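These notes are about the structure you will find just below.
All protein chains but one are shown at their positions in the complex.
Presenting chain A:
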Amino acid sequence: MHGLINKAIQSFVCNTYGKSRWIRVTEAAHLGFVEFEAMLVYDDEASRRVLDELCDELGRPKREVLEDLGTYLVSNPNTEALRRLLRFGGVSYVEFLHSLDDLPDRARLAVSDLVLPQLELTEAAGGRFTLACHGGLPGFSYVLLGVLRAMADDYGALVMLEHAGEVGECEMIEITLIETDFAEGRIFELGARAR
């Protein structure tokens, strides 16, 4: 699994639960090191063990942990760069949702060996959307659920999100947009310095 994903998990655990718990997790997972490198690629098995041990350590189900990871990625100042990149997707939450189809391509444009699952948004009447998250990265839909929730806050939109299980090899997310301009949202300036 790409180092960026592993590093995201590491950043989430260290900043939310503390470095000592992260070190415990890496030891329990027999990782042999403590720091993931964002620009290297790691064995999928190592990432899986880290996640399993993390859930053990926290005593929480994997889906909850993954959703929190997604929320963290958008809302924590440490990962502001990622929030900004997502905000380039559109000026409104709906535009952002539509931009998700391009997300794997956008990711690959930035980091050529970062492969994310294909995403497919379908829009139904009454502000209802279904997002199909194709296979390849088990649990990614839960991370995405957290990302979508945090991005709704970011845009100031009021939405209801629900994981709708699996259809074939796709993991489905249902999105109901209740109000586009519910709250102020966070400022996004095109020209803000990246750091």
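To be clear about the criterion, a residue touches a chain if its C-beta (ideal position, glycine included) is under 8 Å from a C-beta of that chain, and two chains touch if they have at least 3 such contacts; residues count from 1.
Heads up, the rule we're going with is that contacts and distances are computed from a predicted model.
**Student:** What does the UniProt entry say the missing chain is called, choosing from "Succinate dehydrogenase / fumarate reductase iron-sulfur subunit", "GGDEF domain-containing protein", "Spermidine/putrescine transport system permease protein PotC" or "D-ribose transporter subunit membrane component of ABC superfamily"?
**Tutor:** Cross-referencing UniProt, the chain left out corresponds to "GGDEF domain-containing protein".
**Student:** With the missing chain put back, one of A:84, A:98, A:163 or A:186 would touch it. Which one?
**Tutor:** If we include the chain that is not displayed, A:84 is the one touching it.
**Student:** Using the document's contact rule, name the residues of chain A that touch the chain not shown here.
**Tutor:** 4, 7, 37-40, 81-82, 84-85, 88, 90-91, 106, 109-111, 189-195
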